[in-house]
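Missing here: one protein chain of the complex. Every other protein chain is in place.
== chain A ==
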């Protein structure tokens, strides 16, 4: 993951109501980024940009009244959420067929209720 650094040494730079960074898609799935963006929608709008090789440009746009500290906190939470979403994707990939199997097994002898 690459980030835009400011002179202050903070991991993100808050400029003009936005924080821009790139995500390395070798570390995170695109679906994880999209889901993190969706989940954070109440706090910021995540603009998902171009994919360049393995790099994905993302810009977090904040409501007009958002201060720098609040924006940086949202960005921190965004990346925490991104990590969680990546875990979810990993679990989902491993278990999707098992869920289907369990559901099929659950209803394999289901009886359709008679009409009233």
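We take it that contacts are C-beta pairs under 8 Å (C-beta built on N, C-alpha and C of every residue); 3 or more make two chains touch, one makes a residue touch a chain; residues count from 1.
The rule is simple: contacts and distances are computed from a predicted model.
Engineer: Name the absent chain by its UniProt protein name; which of "His-Xaa-Ser system radical SAM maturase HxsB", "Polysulfide reductase, NrfD", "Cytochrome bd-I oxidase subunit II" or "ABC transporter permease" is it?
Structural biologist: The chain we cannot see is recorded in UniProt as "His-Xaa-Ser system radical SAM maturase HxsB".
Engineer: Please output the residues of chain A touching the missing chain, sorted low to high.
Structural biologist: Residues in contact with the chain left out: 35, 38-42, 80, 84-85, 87-88, 90-92, 94-96, 98-99, 101-103, 105-107, 110, 112-116.
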